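With one protein chain held back, the other chains of the complex are shown just where they sit.
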Amino acid sequence: MPKVSISGSSCRQFIGEQTEFEVEATSFRRLIRELDSRFPGLGEHIDETMAIAIDGEIHQDAYGLQLPADSEIFLIPKIGGG
Amino acid sequence: MNFVANFSDLKVVGTRPVRPDGIDKVTGKAMFGADLSMAGTLTGKVLRSPHAHARIVSIDASKALALPGVKAVVTAAGDFPEISSEEAAAGESPVNFRHMAHNVLARDKVLYEGHAVAAVAATTSAIADAAMALIDVTYEVLPFVIDVEAAMADGAPILHDDLVPSGMAAPGKPTNIAKRVEFKLGDAEAGLAEADVVVEGRYETTAVHQGYIEPHAVIASVNPDGQTQIFASSQGQFMIRQYVSKILNMDIANIRVTPAEIGGGFGGKTLVYLEPLAVALSRKAGKPVKMVMTRDEVFRSSGPTSGGVMTVKIGAKKDGTITGATIDIALQAGAFPGSPVAPACMCAFACYDLKNVRASGYDVVSNRSKIAAYRAPGAPISSFGVESAMDELATKLGMDALELRQKNAAKAGTKAAYGPVFPEIGFEQVLDAAKSHPHWSAPLGPNQGRGVATGFWFNIGGDSSASVFVNEDGTISVVSGSPDIGGSRASMAMMAAEVLGVPYEKVRPIVGDTAQIGITGMTGGSRVTFATGMATVQAAEKVVDELKKRAAMIWDISPEAVDWKDGEAVPAGANAGGFDPMPLAAIAAKAGKTGGPIGSEVSINAQGAGAGFGAHICDVEVDQETGHVKILRYTAVQDVGKAIHPSYVEGQIQGGAVQGIGWALNEEYLYDKNGRMDNSGFLDYRVPVASDLPMIEAVLVEVPNKRHPFGVRGVGEVPIIPPLAAVANAIKAATGVRMHSLPMSPPKIVAAIESGKG
Partner (left out) sequence: MSKIHVTTTVNGEPAEFLCEVQDSLLDVLRDQLHLTGSKEGCGSGDCGACSITLDGRLVCSCLVLGVEAEGKTIGTIEGLANGDELHPLQRKFLEHAALQCGFCTPGLLVATKALLDANPNPTETEARYWLAGNLCRCTGYDKIIRAVMDAAAEMRGEHA
C-alpha cells in the first residue's frame, strides 16, 4: 500500500495535523478519490492546487500516473513559473 | 521516445545556428503587439484610479459618450458578468477568475492606484483621452496600506471583507492575510539547538517589475455572431483565449488568438489586462479596437513581483554541517491574493541536504498592483535571505563560502526541504565548476570584494503541442503552440532536424495561433524547450516512422526492414534487399502514391522536468564615499541539462543574472504618502544599462535530464535567483557591512558604512 505524504500546510483545513497516509491506490486519480472519501473536499483541493512527486519526479495534472507499491509519494503545491 | 545517450552523435543539437526569425527582428519587420493595424480600428484607453483604496460610488459616462468620435465605454457593472467561481485550475497554477476579472476592471472598490475603472474606444487617441476626462467617477476614499507588515498588523485597512485565509485558523475578523504555508522536515528547532554556531538575520526585498521593454498591446475584433479575433503580445495565446472566455463568458471556439511577437515577458505577460477590455469595447462598438499601455501604466497597473520580509536562522556544527534551518517570510501579493509564497518557501533551502528544516510564509494583500509571476517566482526573495545567511555562517565558521555549500550540497537521493527526494541533479558539479573557475581565486584590489550565492528552480513540464509536416520537396514545417521569446523556434527546428536527420535550414518553424495547433501552456517556468521540445521530438519521431513505412511501400518490403539514417531510408540489413538509400525528398515526392501527405501532431502533458541549480560569483568595487557599487566581474555557472542552442542558453543565463543585479542594486517600487507610485518611468525605476555592467560569463554544466530525449532541464528561471545575495555577499566582503535590505542603493550603502549596520 503506497504511503503518501502531504507537504506544506495548504491541506491542513482538511487533514489537520496528520501529514502521512497509507492509501489503497494504484493511480494518481484513485489516490485523489481515496483521500477525498476520507476528507471530503480534499480531492478537489488536490485537483486544483497540488502536484504529485513520485520518487522525486514532479508531475502536474496526471490522473493516469501509476503509483508503484514501494514508491515514495509526496503531494506538493503546483509550480508555475515566469 | 528514447534518451539520446551519446551526445557525440548529435549533428544539430548543441550547435549555434542563426535563429529563423532573426532577419525579421534585425530589419524591423517582426510584428509585435502594437505593430498590427486593421481597417477602421478604434483606439482604446483605460481610465484608472487615482486613489490607492476607494469605494466606487458611481460612474457616469454620459458626457464621454456624447463626445463625437467616442464609440464605446465599458465598466464592470455595465459590461462584465459577475463571476462567482473561486479558485480554478488554469494551466500551470490555480487562478481565481473572480479576482482576475476584478483586477481587469474594478467592480465595487479600487484597490490600488492605477486600478482600471472604465475603458473607452474612440476614433482617435486624442478623442479617447478627452473622453476619459469626461467620465465622472465618484469615489469614497478609504484608508490604504502599502507595506506588508503594516497590512498584517491589527487595525490595518482591510482590502477584502470576505477574504477567508487558507492554511491557518480563521482569525475571527477580517484580515489581509490570504494564506499561510509551511513546509517541514525533521525538527528544525531541535536541529538548531544542536548547532555549534547559529546565524540569524532579518532581510527585506522590495517589489520589482519584470521591466519588459514592450508595453502590453492588443488588437481585438468581435463580429456580431460572437466570433472574435485577438492579436496580442503575451506568454500564451491559449492563456488569453481561456481567460477572456472566462471573464466575458464567451465560447472558447469563438475566440481565435494570434500570438504577436512578444517583446519580453519574464512572467509579466502570463495574465490578461487589456485583452478583455479590448474585446468588450469591440463588441460594443462593432469595430476593431487597439489598446497599448503606456510605460506609466505598465509600472502602475501591471504586476511586479512581490517584495517581502523574512527572518532566516541557520545552525551548523564546527565542521560546517548544517543541523537546522528556518525561514519565516511574508510576501506582498498586491491587491488580490496570490504571491509566490509557496515556491519561495519550497526553494529557500532546496540547494542543501538538510535533516531539520522549516519554511513558513504568509501571502498578504495590500494596496499595490496585483503581483504577477517574475522568473522563478518567489525563489530570488527567499534565496536573498538564505544565501546571505549562508555567507554569514561561512564567515563565523571561518570556512570558504563555496566549501560550506559543497559540504551541505543537495545531490541525488537528498530529501528536499519541501518533501520529495531529488533524482539525478547537477548541483555538486555546479559547485565544483565554480570552485575551479579562475574567477574564484583571482586577486582583488582595495575596496573590492567577492561574493558567491546559489539558486534552485524546479523547472516544469505541462501541456504542449507541436506538429511536424513534410512538404512536397522534403522540407519540413514545424508548428508549436509556444510563443517564442528567446529563440525557441530555433530550438524546435533544431530538435526536429536532429530527429529527422535533415539540415537545420530545411526546417522552418512557426508559432501557431489557437486554431492552428493544440492547446499549449504558457511560455514560462522554464518549460518550453523541455515540454514543447518533447512534443516536437515525438511528432518528428512519428514522421520518421511514417517515412520508413512509405519507403517500405516504395521498395515493396516490410516496414520493419527499413531503418532511418541521416535523413534517408536505408535497408535494415542484407536480407532487406540491395536498395540505395532513399532521401526524405524522394519519399515526400511520392507521398500521394503511398498514402497521402505526411505529418504528425502531438499533444502531451510533459512529465519528468529536471531540477536546475546555479552558482554565481560576483566581484564588486564599492565607492566608500558615494556608496556606488560597480560590478567588476560576474560568472554564472548553471546545470542546464543539455544546451540545445548554447548561445540562447547563455543568453538566458546572462539576462537573468542582470535582472537579478538590477534587483540587488537599483530597482524598487517607491510610493508617496498617498499610496501612489512615485517612480513609474525608466528614468526613476532604473533597470541596468549597458554601462553598468561587465561581460557576464555563463558557464554551462551539462548533467542531462534523462526524461527528455536530448537531456534538457530548462534554463530561464535559475539565473535570476543567486545574484541578489551574490552581490550582497560581495558588498559585505568589500565593505565589511552586511546589507539586509534591497535595493543596495548608494544612499543605503553610505548609511550602512557610516553606521556599520546594513
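Each chain gets a letter, A and B, in the order it is written, and its residues are counted from 1.
Here is the rule we use: contacts are C-beta pairs under 8 Å (C-beta built on N, C-alpha and C of every residue); 3 or more make two chains touch, one makes a residue touch a chain.
Every value quoted in this text rests on a predicted model; they were computed, and no experiment measured them.
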item: Which displayed chains the unshown chain touches; value: B
item: Absent-chain contact - pick from B:Ala170, B:Ala574 or B:Leu683; value: B:Leu683
item: Given B:Pro94, B:Pro165, B:Gly191 or B:Gly263, the one touching the chain that is not displayed; value: B:Gly263
item: Residue of B:Ala278, B:Ala342 or B:Ala657 touching the missing chain in the full complex; value: B:Ala657
item: Contact with the hidden chain (one of B:Gly44, B:Gly486 or B:Pro743); value: B:Gly486
item: Chain not shown, touching residues in subunit B; value: 16, 18-19, 21-32, 34-35, 37, 126, 210-215, 261-266, 292, 294-295, 485-487, 645, 647-648, 650-652, 654-659, 681-683, 687-693, 695-696
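FYI, only the chains that are shown with their structure count from here on.
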item: Between subunit B and subunit A, distance of the C-alpha-averaged centres to the nearest whole Å; value: 26
item: Of subunit A, residues touching subunit B in the complex; value: 5, 7-10, 12-13, 47-49, 53, 55-62, 65, 72, 74, 76-82
item: Interface residues, subunit B side, partner subunit A - complex; value: 87-89, 91-94, 166-168, 179-183, 210, 265-268, 270, 340, 342-343, 345-346, 360, 373-377, 416, 418-423, 457-458, 460-463, 524-527, 605, 607-609, 707, 716-717
